[in-house]
Each structure stands twice: as structure tokens, then as C-alpha cells.
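The complex appears here without one of its protein chains, the remainder shown in place.
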Amino acid sequence: MNIVIGGAAGQGMDTIAHLLGKTLTRLGYGVLLSKDYMSRVRGGHNFSLLRIGSTTPWAQATDIDILVALNEETYAVHHQKLRSGASVIFDNALFALPAQEPRGLPTPFGSLARAAGGAILASTVATGAVLSLLGLALPTAEGLIREMFAEGLVEQNIAALRAGYAALLPARPVTCALPKATPLPPQIFIDGNQALGMAALASGCRFLAAYPMTPATGVMTYLAARQQQHGLVVEQAEDEIAAINMVLGASYAGLRSMTCTSGGGFALMVEGLSLAGMTETPIVVVLAMRPGPATGLPTRTEQGDLNFAIFGGHGEFPRAVLSATNLEDAFYRLNKAFNLADKYQVPVIFLTDQNFADTARSIRPYDFSRLVYERHLATEETATFPYQRYRLTEDGLSPRAYPGQFIGEVVLSDSDEHDEDGHIIEDGAMRKRMMDKRMLKQNALATEMSEPELYGSTRAEILLIGWGSTYGAMREAVDTLNVRGKNAAMLHFSDLWPLPLNNVTTLLPQARHSFCIEGNATGQFAALLRRESGLQTTYLLLKYDGRPWSGEEIAREVEKNV
Amino acid sequence: MNIVIGGAAGQGMDTIAHLLGKTLTRLGYGVLLSKDYMSRVRGGHNFSLLRIGSTTPWAQATDIDILVALNEETYAVHHQKLRSGASVIFDNALFALPAQEPRGLPTPFGSLARAAGGAILASTVATGAVLSLLGLALPTAEGLIREMFAEGLVEQNIAALRAGYAALLPARPVTCALPKATPLPPQIFIDGNQALGMAALASGCRFLAAYPMTPATGVMTYLAARQQQHGLVVEQAEDEIAAINMVLGASYAGLRSMTCTSGGGFALMVEGLSLAGMTETPIVVVLAMRPGPATGLPTRTEQGDLNFAIFGGHGEFPRAVLSATNLEDAFYRLNKAFNLADKYQVPVIFLTDQNFADTARSIRPYDFSRLVYERHLATEETATFPYQRYRLTEDGLSPRAYPGQFIGEVVLSDSDEHDEDGHIIEDGAMRKRMMDKRMLKQNALATEMSEPELYGSTRAEILLIGWGSTYGAMREAVDTLNVRGKNAAMLHFSDLWPLPLNNVTTLLPQARHSFCIEGNATGQFAALLRRESGLQTTYLLLKYDGRPWSGEEIAREVEKNV
Amino acid sequence: MSKAADYLTKDTAWCPGCGNFPIRQALAEALAELDLAPHRVLMCSGIGQAAKMPHYLRLNGFNGLHGRALPPAVGARVANTALTVIVESGDGDSYGEGGNHFIHTIRRNPHLAHFVHNNQVYGLTKGQASPTSELGMQTNVQTTGVVLPPFQPLAVALTMGAGFVARCFAGERKHLKETMMAAIAFPGYALVDILQPCTTFNKINTYAWYKERCYFPEGHETSDWQAALTLARQWGDHIPLGILYNVPRPTFESHFPVLAGSPLNGRPFSPSEVVGAQDEFR
Partner (left out) sequence: MSKAADYLTKDTAWCPGCGNFPIRQALAEALAELDLAPHRVLMCSGIGQAAKMPHYLRLNGFNGLHGRALPPAVGARVANTALTVIVESGDGDSYGEGGNHFIHTIRRNPHLAHFVHNNQVYGLTKGQASPTSELGMQTNVQTTGVVLPPFQPLAVALTMGAGFVARCFAGERKHLKETMMAAIAFPGYALVDILQPCTTFNKINTYAWYKERCYFPEGHETSDWQAALTLARQWGDHIPLGILYNVPRPTFESHFPVLAGSPLNGRPFSPSEVVGAQDEFR
């Protein structure tokens, strides 16, 4: 069951979608909600896609069962995707559907809203209408409204919800009713940025400095709203350079800290990234990708910054690059990012994108007991005195103390090449020793990388390879292909640098047809794989129109070739 | 013949080396001069290396024939490299050599200088002493002094020169005399930064905006000093971000423009680089590498920013990366960089490093008639009206006009994804068309890349592969290896991105032993080669102590393995 | 003779009622009155709602990066001193991300007019505080209200030695238009900080709020730096509008003898002209 809610920016599509998503989640359905919005505050054409299943869908489909058209353009843009038994809910006071359209269900959102208390309630009216169409009862949604709205607004909203519900009741076609849910175990309904924000919180991150930038801002606003309650500090910096350098200062001084940004802001941060490498200061940078170059398409999605994440910054230094592949995993993986940063005293870049950031799903609650909080700080036992910040050790790890940790001892961190004490040096031999020490950590990081997830058989004829937020679409594609009689599997990477090679080295050569699937124009991951392993997929599927892959799209492209 | 002139910063090693270098060049010798200096203004241990041959040497050797020790440390650091017939010139009023050292030639620089007019003349005294040792006559050096010094200072300097010359005359051992030069054809004596500055000037670059950063500053100071005479503008920006954005504005407005920096500054410029990619604005960025990460070793050398030059900047956009391999070539190649930038409307990064920037050699004068000045601007014929800055054409090249070029027409450049007019768009189809258009230029750039230079036989058993400023050392290594009975050749890349693959694809597999030689810790070029071609050298020789490779060092490393 | 309509293009993506509309209108009128043909004017902007202006006026436009509106304008002035250059951007762009260029461009003093749409908020990114946001304003990042004292653009500009410093209000369109004309004509860097209601995200500084407070000080001498500074620092119940300071000083361009005469970008060149450059290395 697929619902599209479309209109101009500012018409409240988000409210409808969120209310529906959460209601359905509580009712035991599996919900996937994603957004397609323009880089403007009012007007334009934006829409939310809500897909509902008995288990939570992995990616969006293209057919539409219910279209909520808050303006005429919505119908124009989407009507070709309507199924035959579909319904179009729209405000007949605003516009009319073409005469030949039999699927329209005129609903006077505006007047019902005004009757319930004000024009702003139109989105709640629409929510009621959809619930009615879906054949669901109201109490769950009403409960939700009681929790979400301020006291004074609750009653109006419930009235609006009921009005929308009642308006559609007589007319509703059975084709749009949902089968009764076989209630899933308890679920949460959460989006990517919220999951990452909560993961940071629960990983003991106590300081975020950042500069607003779509699609990363959601991590910042999540944490900002929870400062008092959870004892952390969020600071909006004057620019991204300040942001990363503040984070470095805080981390050096002993606090788990992070920043978040998108490509343009990351570009301003790479000098600081290199500083993290040289000073061996742990930091986590969440890099939420959007289509570039330059400002590009600020509210769209792309996987175009993989190379930049791995190779950005001057000079050579160890780092890890992890990515968000799905909501279930990303929460734990960001926790891993923090722990790796601390353990190896390196910058860790966590790659996400608009598709991941703005997509919400109903999933099983996270298990906080799986989270690890390990700071890997120096102790009286591991440190030697007088304390040396960059003591040369066998594994390249110098016990890291923060200023004031040991009475009488000082901690000197240096951006220049330095000796064990942290003092500037010029001699070649020490330079080489320090480079070797730092690069040893890159080798050690390689042992920490998770192998890609295999979905499907190890003997599949068709192997799809991908990384990051394409997970859901690829997984659906695998299912679709298998249903259609193909023998497909996927190998999906979450940890990207240093690139884990065991599984791919075994599986790729066995597959008759292999596809690398990416959301960019140059096949960055495919090239990285070749660089690291010499291996190559037989096909490369690239999409770079700013929109996420759907499972069907991938399946179709695969079928074209095999 | 190898001369080392060492002392503390501020003791005038540069003056001595420069006077000697230029004098010898005029006398028809081939001279190579390089510098080893610390990141400080006074004190420390700095030295210049002067190598003299009947033809111009390609790289430094390690043995020393004449050591000019301006302080005691110089002797301590270098005495082990002295040949048996060598001489050490030093001021016996300042310190004494160890009793067992028979090669000392005490020369009272200080008192001779004061007698000639002042302590500051000590470096000129030393120059005279060296000329005396070399068995040369004074008139050429005297002529040079007349040209170089302000009127009032000429006589004192000549007096100082003569005093130094005379002081050594009685004592000079014949072992240090130079064989008479078979005069080479006319030569110039120039260093890397000067050659690049002059190439920019002669390529019609009319605007440089930059922020000082070693080892790139020399390009800036070269051009700054020639603004009035040659009609260009040099502006010291408040930071590197301003620098690259000023250059973008000037180039957009129709002026050939460039910037120069080192890794840390380049890190601040990569957002602007991405903007150049999106707006299709031609710019040249000279990136002078030094050891990183972060501040690293500011006055030393490294080839650590290759990946960053190729992959720096968010999003995907076409670019070219060229490099300075030797003085003879770099002058023309920077000219090529300007022309490629204009022709393809892309950013071009020109990679150099401290080793190249600060090394001077005597070479044949440049042939200015080989330079090309092509702006590739729109004309009434190529443009269509109303003018569209991003008109979709078959080859991806939109005729580029600057503001005001066509009366009544406007030129709109945009950092967002845009349509042919330059206006912001959101739709996926146009996005894809524009990406395809831009990336077409990357393919076209590939056809413009020079194949690597082959030095030696196509059938060599040992193939050395390298790029950038290792050229001279590698060439000497090839000669050395061949003299020692090995069959060696080198394949040396100047154009790096898109990587030209024809020669290497043919030659590499034929060689029994192949070596990739780089001045970094991770073998960035070797990995690039693998990424692009799947090919791999059998050995990887890396040096990352901040010092350049010498030919002997490479030969030795090669011999260890074959 | 040009008409304002000659400059107005396309639909905009601004919210209905946004203060950017009257600013656009005023600028179109100013350009028309100055009779500056579109091809002779360059507008440089950054990223933000205000910074979309080059898409909504028919002019040459360089719509660059967030915070980097000024440097390309300086470069363009080097390339072509015949271009009329206008920089149009938001308060976040000009005083936040671009703060360093703001202060150093003032020192440089290139001939350009800088129109800052000061809506005291980050509009395009949906309502975070900008450097000029009022104390106490709540946003989704400044959840308990803004705590940093607002940046005072005019006072800083004066302290930095700017020659032309003005404050306008989007609701006073005629005054805005006239001030824009004066700024464009001013030989040097001219700052016009324009109070611009953001109807969506700034619920404090509304049209009504500004209307109640803005006034035109009487008898102010625009050559009196100290008086200008006092007015520049005035805020709260009374907000003075107008050209606060207007005293030219040598421009950036005037320091480069090379820039005298015809625009640099139009001068012919051939490498053979400079062959003498290598003589010094012989």
C-alpha cells in the first residue's frame, strides 16, 4: 500500500505523513516514510511517500494507492502512477480533477478545517480522511494527537481528524482498506537523522559544534533539543572551520565530540581533518551527502563524496570511513565510529545522505545494552612519566591523556611534525618514525572493519554490490529478481575505509554477473574496489539525478543486462 | 663537483650559492642548486647544495668536494660526506676544526668582510674564496655583482670578493679546481618557483590572488615584483578561501587568473574548486606540496597530496592535474594548464613541491614562441542568442562569454544545479543532462594528456615509474644502473589526471622488474595506476622523511631488490 | 531609458509576503533610474534566500558559495573596472560564514555596493539564528533562545573604515531605492544593511515591529563619523534609517596603476611580448 501526499512547501505534508506513519506503526504495521522536497520554504512541489506493509518495507515503490493532492500540481505530477483501484483525495474547493478521472474523492479540507478551528488544521483533516480510507479506527491517532500537541490545540485537532474521517466514510472504496495488521512486536518510528542523533547521545558524545547545512541539520536539531535533559552542549559555530576546530579542542581536552555537515561544509573541514590526523585527536564527522558539485541540489540525495571522505585533507594520515546503510544498523555503527576514533586516536567519517537522513521507518527498538562506551584514555599504568603525548610504542598507539588528567604533567599536541613530547622537529629520522607510527594505526583499523553483509545465497549467479543508503532498494531488488526466477544476492558494505576485502574477494569472482550499484556518476566505489583489490564487477549501475534508487529500478536495470 | 654551504638561517648561504651558481652558469658550466632549510628565520642548521658539471646535473649527489662551514655545526653534520681530496673553508676566528682534520682551509671571513666594509659582506668573501678554490678567474663574478647590487654596495662587494679570493690563493689545493668548461650554449639559471611565475606571466595570467604559504610563496613574490612592468595584479588575500573565490570572480569576468598555495591552503580551497567545477569557470591552482598532515614540515618536500588533488572537493566534476617534473618542461606545462582550463572550462591543478620549487639549475633559455595563448571564448558565431551560459552541446562545451562581452546579453553562473540559462533547477532529468555534459569534458581531457616520458630502452628489464619532481633523481638512477650493468629505463608522468595509460600499459607488463618510486608513505601513484589500469609494479619505493630522493639512493634501493 | 520591468524575470521561490520582494523591486527601480543596462551590471551572491536574487533579476550573475559573495566581486572588479558590481546576500552569508571577507573587503575598499538582506535569521536552512538574531529568539537550534549579543554590522563597518554605511528597511521602498542608487554610485565599498522581514521564520522582527521602531534621524551629518557610530549602535525601541556615513577614501582599484585605463580583461596579449622577462636569469 503506497500513499503519496503532495503539495507546496508549507502545506503541512510532513504533519500528515508523520501522524499517519506513527499511527500505523502503533497499530502494528510496518511503515516506510520518505520525503521529496525542494530547496525552498514555501511553494514548489514537495511530497511524502508512505509505504505500508505487514513488515516494514525497505524501499519505496512507484505505484500509488492513495494520492493526497493538496494542490493541483500534485495530481498532474503523480496521476500516471495511480493504480486502477486507487483514490485521489483533494479539496474540491481549490481545484477540480479532469472530468475523465473516476478515482477522485473530493474532500473539503479547507472548510472542514475552518469549522474545526482554523485553516491550519487542514493537514489533520486530511489525515483523518486517509485513516478513513484505510479502514482504520481513530483512537490510536487521537492518542497520538494528545501526546504531540500542546494542551490548547488537542481538541481542535481531534475535531479536525474526526471531520476528515467522517467526510470520507460514506464514499470510501474498499480497494484502499488495509488488511488487519498481525501486530508486530513493539516498534519505534524514527528517521535517519534522529537515529544518528540518538546514537551520538547514547555514545556519550557531549559536544556538537556545527553549522547548519541540509541534509545534516537534523542531527544538530535533534541534539540541540536534548541538551538540558541529557547534559550535552550544542554550539552553532560561525562557520564549518570553527566547528571542526572547536570539536578538536574539546576532544583534546577529554570530551567525546563530533560535528556534522554536508559536502560543502566538509570541504571547509578537511584542513581540520588533517589536523586531527596529525595531532591524533579522535573526532567523528557525520557527512550527509547531497548532489554536488558546489551547492548542487541541496535537498536531494547522492553518494558523490566517497572519494572525498577517503582522500580529503592534505598529507597522509589514518582514518576510518563508515556509512549508514539502514536504520537498524546505523545506530550501532555510529557508536562504533566513536569507539574507533577514541581507540585509534583518529578522525572517523560517518557517511550518510539525504535519502537516509530523511527516511523514517518503523523498526524494532534499539538495544542500548549493545552500545559500548570506551574512551581508551591513558591510565597511571599505561602512561609513562614525564608524560609524552606521542610516545613511540609497538602498535603506534600512545597512551592519550587530556590536560590536567595527571597532576603536574602537561599534554602537548602539535600540528607540526613532532617528537614524542609533541615538540616541533625537523630531522628526517624522527619524521619517518612518526609517520610510521601513525600509519600503523591504519593497518590496525583494517582489522576492525566489518565485512559487507551478504543477503541471499553465496552461490548466486547475480551479485549486486553496493554501499550506504542503497541497502533497502538493493535488498528489494534481490527479492524481486529471485521472485522473477533469477538467482540474485547482494553484498552490501557499511564499513568503507580501510575497505574490508575478504568476502568480496571470495564471492565476486564466483558470480556470473556482478553489478556495482551507486548513487553517483563516476562509480566511485567500483573504482575503490579495483584500487584495493584489483577486482571489478561486470556492470556498473549509476544514478545521479538526485533521487534514490528504487528496488524495482535496480531490478529492471539488472534484467536489461542478464 | 659538489659544494655544500652551511650555516644558521640568516648567515647568507643563499647569497653565496646564488652568486656561485650564476657565475658558473655564465662561465659555461652546468649547475644544480638546491636548498635544505628549516622552518625558522634565524639560527638552526640550513645548507645549500651546489653541484657542478660539464652538463647540468639532474639531481644532488651525497659526496662533498668543498664544504663552506659558516658555523661549527655545519662541519659536524657534513664532515662524514667529505671526499678525501676535499676542502673545508671556515672562519678560524669563529671555531677550529678537530686537530685530525687535514682538509681545513681557515679563512677569516669576518675580519676580511669588516676590512672590506662590514660584517655583512662575509658571504661575498666566502664566494671569492670558493671561486679561488675552483681555480676560476674573477671578472664574471664581478660583472654579476655590478648587476645585482645597488650602486653604493658594488665596490664593497667586489672588494670582499677579491679579499676572499686572495686569501685562498696561496693555499688552494689543486684537487678542487674545476676542469675548464667547454662552454655550453647560452643558459639561464632559474629555480622552480621562478620558472612557474614566469610561465604564468608569459601565459597571459593577469591576476594572482593568494595567501603566503611555503613553498608556494615564491610564485607569488615573483609575480608581485613584476606587476607594474607586465601589467598584472597580485593581491594578498585575507585567507585562501578569499584567494580562490577572487580568482573565480576574475576568471568569470574574463581574466586569466590563478592562485598558488600548499596543502593546508589547498584544503581551504577545495570548496571553491568544486564551485569552479559546477560553474565551469577556468582556474589554475598551483599546489606546492610539503610534508603533511597539518602543518607538517613546512620547508621540506613530499609528494603526499596527489590523491587530494585528484579527489579533493565535494561532488563530481571534471578537472585536470598536471605536475612539474623538471625545469625544462614545467614552463611549458603550466602554459598547457592555462590553456586546458580555458578550453574545457575546468579547474586545473598544477602539482609541484618544495624540491622542485627551491631547486635552481642552469638550462637552455625557454622558447617563448612555443607558448600558446588561447582563451577559447565565445564568439558571435559560436554563441546563440539570447545567450545561454550552459547551452547543451554535443561535446559538453558551452560557448563561454564574460559579462558585457555581448551587448544586451547577460551571463549567469550558478553554484546550484541549473538549466542552460544558469537558473536553479530541481528536476532530475535536467540534473542528469548537466552532469553528463560536465563529465563529457573529463573524457575529452583524457585525450589531451601527455603520455609519460620514457628515458631508456623500451626493452629494459628494470622499469622505474614515477611522477613529478623525482624526475632528475630517477634519471640519474637509470644512468647509474645502466653504468653498473643493469638494463634500466624510466617512465615518468607529468600529466596525472586523467591518467594517460597507453605507454604504461604496453611497457609495464614487459619489464621483468618494475618499481614505483614516490616521495610519500602510502604509494598514492601506484594505487592510482592500479585503480585506473589494474596494473601494478612489482616493487614500491617510498621516501617520506621530508628530503628528496637522490639518484644514488634510488639505484641502491633498486639493486637491493634485483 | 530602462524600466524596472526590464530587470524583473521569472517566478521566485520566496514565500508570499517575504521582505525580499520589495527589495527586489527597489533594486530594479534603482537600476532603471540609473539607466544601467543589464549587461553592464554584475550581481555576485552567496547562498541563502536573499542570495537567490541573481535568478530573479535580469543581470549578469555569479551565484557562488555560501559566505563567499564578496571575493568573486573583488576579482571581477580587477578583471573589469567598467562593470557595475553589486553584492547581494543574506545576514548569515555576509556576517557569519563570510565574516572574514566582510572585514577585509572593507579594508580593501573596492568599488562595489553590498546589499545585505538582514532578516536576522537563516531563512533557507529553516530558521536557525543568524549573527544578527535578537537575544532570546528561540529556534530549533537555539532552543532556549539566542544568547550571543547581535552582531552590529554598521558599527563594525564604520570601525573598519567603510566609506559608505547605510541602513534601510524593506518597508521603506522609496528610501531603499534612493539609498541603493547612492551606494551604487559611491566610489568604494558601500554597505547597505536592509532590514528584511522573514514572514516564515522570524516572528519577532516583523513588518509591524520594524515600522514601529524605524525612523529617519534629522540633521545627521553624513561626514560625522562619531555621530554615525552612535546611530549605527542604536537599536531596540528606535532604529535609525538612512545613510549614516558617506566619505570616500582611495579605492582598491586606484592602488593598482595597471587598472587605470581600459578594463584588464579586454587588453590583447601575446607571449612574445614578455620574452624579455627571462633576461634577468641569464
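Labels for the chains are A, B and C, by order of writing; each one numbers its residues from 1.
Basically, a residue touches a chain if its C-beta (ideal position, glycine included) is under 8 Å from a C-beta of that chain, and two chains touch if they have at least 3 such contacts.
Remember, predicted model here, so these are calculated numbers, not experimental data.
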From the listed residues A:Met198, A:Leu397 or A:Ile517, report the one that touches the chain absent from this view.
-> A:Met198
Among A:Ala253, A:Met430 or A:Ala446, which residue is in contact with the omitted chain in the full complex?
-> A:Ala253
Of the residues listed, C:Ile103, C:Ala166 or C:Val274, which one is in contact with the missing chain?
-> C:Ile103
Positions on chain C where the hidden chain makes contact | 96, 98-100, 103-104, 107-109, 131, 147-149, 151-152, 155-156, 158-161, 249-250, 255
On chain B, what residues meet the omitted chain?
-> 10, 38-44, 211-214, 217, 220-221, 224-225, 227-228, 234, 236, 238-239, 264, 294-295
So which bits of chain A touch the chain we can't see?
-> 26, 186-190, 194, 198, 201-204, 206-207, 209, 226-228, 230-233, 235, 237-239, 241-243, 245-255, 257, 271-272, 275, 279, 335, 365-366, 368-369, 371-373, 402-404, 406-416, 422-424
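Note that in this section only the chains that are shown with their structure count from here on.
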Farthest-lying chain, centroid of Cα atoms versus that of chain C | B
With chain centres taken as the means of their Cα atoms, state the distance from chain A to chain C in Å.
-> 37
Could you please state the distance in Å, as a whole number, between where the Cα atoms of chain B are centred and where those of chain C are centred?
-> 41
Which residues of chain C are in contact with two or more other chains?
-> 13, 47, 65
Per-residue overlap in chain B, given as positions that touch at least 2 other chains | 241, 271, 275, 279, 415-416, 424
